[in-house]
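Missing here is one protein chain; the remaining ones are kept as they sit in the complex.
Showing subunit A:
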């Protein structure tokens, strides 16, 4: 299962660690607090322990899940990256060989380039589009609620179905895009089998799918900005463009941070649409790193090397995320509450 946004439900929203601790109700204590199902004869200290026990019981299932299916896997993938293992034989320890091989593997570098290319095609356009939509829809207008809802619809659509649909839309002969271009006397490229156009086409599909959803976040951010700030800016003679860059954008920093972090994490892991639309082709031009990992493990059964590639992706995502954390931490965040 992928997380809500193609694997990007990850990423803690801003302020996650900084929010003041909630009032902590004391653990159920006191000799009177025992009526329901517990014997009243327990001494005080035992009750404190009982409060802890409740909490631990509540947390136990999810803690087991986190340990067994999130932390243990990270450990395994790290250890395996130092092994050579094709599943049928026993794993052999090879030290840093997988990483050495990776450094000299043109296919991996190409795949990273494709991934970064995809991210650069997708994220800026998608973010700007989401912001523009939010600005357009943040006003009184007949039907504005309808539009807001409609633009989010692609978000919940099954990426596999969308991939298949868009694959057909981009079909060189029968596809809608080239049919329309024909009307204008333009012969369109072969899109998904064209080395130049395949990646942008896939990026377009994902922009189409997620721009509307991200618009919701910007919209929520915009509605949190007090109107007086705009009035004050207008009094000071700020033009609309200035108002956007001097008032709106800085105040949207927390939203921007969240949107960028989650979408970048998701974009670096793009898989589904590539799988159904191009299968990594033509001539590896859409072979993003997650697809390469999948192929190395489940088509070539080279699990050691695939683990090393997973570590590479992990480090890249971690680095990109931390860079954003630092970048946004330097900027002032305004408390509007």
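By definition in this document, a residue touches a chain if its C-beta (ideal position, glycine included) is under 8 Å from a C-beta of that chain, and two chains touch if they have at least 3 such contacts; residues count from 1.
The working rule: contacts and distances are computed from a predicted model.
Novice: Which of "Glutamine amidotransferase type-2 domain-containing protein", "ABC transporter permease", "Glutathione import ATP-binding protein GsiA" or "MoxR-like ATPase" is the UniProt protein name of the chain not shown?
Specialist: "ABC transporter permease"
Novice: Identify the residue among A:59, A:128, A:186 or A:239 that touches the chain left out of the display.
Specialist: Of the candidates A:59, A:128, A:186 or A:239, A:59 is in touch with the missing chain.
Novice: Would you indicate which residue among A:108, A:198, A:260 or A:317 is in contact with the undisplayed chain?
Specialist: Checking each option in A:108, A:198, A:260 or A:317, the one touching the absent chain turns out to be A:317.
Novice: Among A:98, A:127, A:206 or A:269, which one is in touch with the chain left out?
Specialist: A:269
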